[in-house]
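Take a look at the structure set out below.
A protein chain is absent from this complex, but the other protein chains hold their places.
Let's look at subunit A:
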Amino acid sequence: MTELTKLTLAAALDGLKAKEFSSREITQQFVDAIEGARTLNAYVVETPEKALAMADASDAKLAKGEGGKLEGAPLGIKDLYCTKGVRTTACSSILGEFTPTYESTVTQNLWDEGAVMLGKLNMDEFAMGSSNETSRFGPVVNPWRRKGDNRDLTPGGSSGGSAAAVAGDLCLAATASDTGGSIRQPAAFTGTVGIKPTYGRASRYGMVAFASSLDQAGPISKTVEDSAILLEAMCSHDMKDSTSLNVETPDWRSDVSKGVKGMRIGIPKEYRMDGMSAEIDKLWEQGIEWLKVAGAEIVDISLPHTKYALPAYYIVAPAEASSNLARYDGMRYGARVDGDNLTATYEGTRAGGFGAEVQRRLMIGTYVLSSGYYDAYYLRAQKVRTKILNDFVDAFDSCDAILTPTCPSPAFAFGEKSGDPVEMYLNDVFTVTANLAGLPGISVPAGLSDSGLPLGLQVIGKALDEAACFRVGGELERAAGFVAKADKWW
């Protein structure tokens, strides 16, 4: 039997449409693969019965020549998305066995297009983390290993489950979400493609909130084209989200093959950081070369406030989180630890329900919003945010897209960075700027490190110009010819 799980989303959709195989067949293969890959800990809820029932429904439609754009395609869903009747906890103990009675807009859009749900994917608790080590269900293991080294590596975070599931062929593609790099960094760590669209492209309705002004849905997939297909289906204008943009979703799939001839690609000098590894630098130079050869004009640009981005991000995001997560008080749903009085119940519930990293960020967020500190921290961070946005606006006067590395390093082993929060936060140094400015950013695998691990390049586009990300991303993908897969060891 052919290994249908190895197909790209585009190829699988073609095969389903051509009735080369049924949705039940491919779904069953994924169900089996998931069962065999529990070591990776990518899925926190498996929904095989639901998946097969959805597959059968898709097959009935496909048989009649009907069906949506994703008809019959088995996908994994990050546990951040509320899914009706399927436990949703954002991988936090505080949500207990919470099972929504409602569906997030993004996942509803996927089901409306005929997608099949395989289950819920592991993630850092409330999407706070860059290594998936903060999940209530334990870390996800990266399918990739260093050459000649059997140590488990992190798939990155917070969408570590999504990235590992895609890299390990445990779904055709997955939903993910990105607040400071949570799509792009795990994609880079696992040799997959991930895009965070412009803020407001996809609805946040039914997504468990981390930092409202930064959170954005997006896909992780095997190819740039697959990301285009899935992102198109995820995005929509939603009256239930006041920050959702009332714009048409373009045909991004066709952008992937357009090439970069005549495009001006900006190279920000501030992203060349001290202590950045030589292999990352080399990869970046290689990316520049590929685009030049493909007919793009390379432009040196400056984003002068870049160095303030990470500190600003680690003020704004925790501030919003400290308020967004106040609703987890044990009063209406989720886990409750009863105390002798109301305060004791609050304290017990929140101390017991939130993990250490979440507690750290809630305390930081509470602190920076406190009377007497608000101006010095939160307000100043918001001003920095405006400056960062203006940097991009100015830079885009002279370029159409910006090329940077996705991360300062390849995947690391568990425990290597979890001892020092600041070192962990530095993972986001290249990705947070796009969140702060609300811009689209894609990560594309472009090569292997000396230790044999995938490395990613990031393309940042103008607001609403995901098309540029897909054009440049598509070109990088073709030039890199990245076909390496993790050896199946699990």
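Assorted remarks:
Heads up, the rule we're going with is that contacts are C-beta pairs under 8 Å (C-beta built on N, C-alpha and C of every residue); 3 or more make two chains touch, one makes a residue touch a chain; residues count from 1.
Following the convention adopted for this analysis, contacts and distances are computed from a predicted model.
Missing chain, UniProt name from the options "Spermidine/putrescine import ATP-binding protein PotA", "Aspartyl/glutamyl-tRNA(Asn/Gln) amidotransferase subunit B", "LutB/LldF family L-lactate oxidation iron-sulfur protein" or "Metal ABC transporter permease": "Aspartyl/glutamyl-tRNA(Asn/Gln) amidotransferase subunit B".
Interface note: of A:369, A:407, A:424 or A:455, the residue touching the hidden chain in the full complex is A:369. Checked against the full complex, the candidates A:8, A:213 or A:359 give a single residue touching the omitted chain, namely A:213. From the options A:319, A:364 or A:426, the residue with contact to the chain not on display is A:319.
When the full complex is taken into account, the listed residue touching the unshown chain is A:342, out of A:293, A:342, A:376 or A:393. In the complete complex, the residue from A:30, A:43 or A:205 that touches the missing chain is A:205.
Where subunit A meets the chain that is not shown, the touching residues are 81-82, 88, 90, 95, 98, 100-102, 104, 204-209, 211-213, 239-243, 319-320, 322-323, 325-327, 329, 331-333, 342, 346, 366, 369-371, 374, 378.
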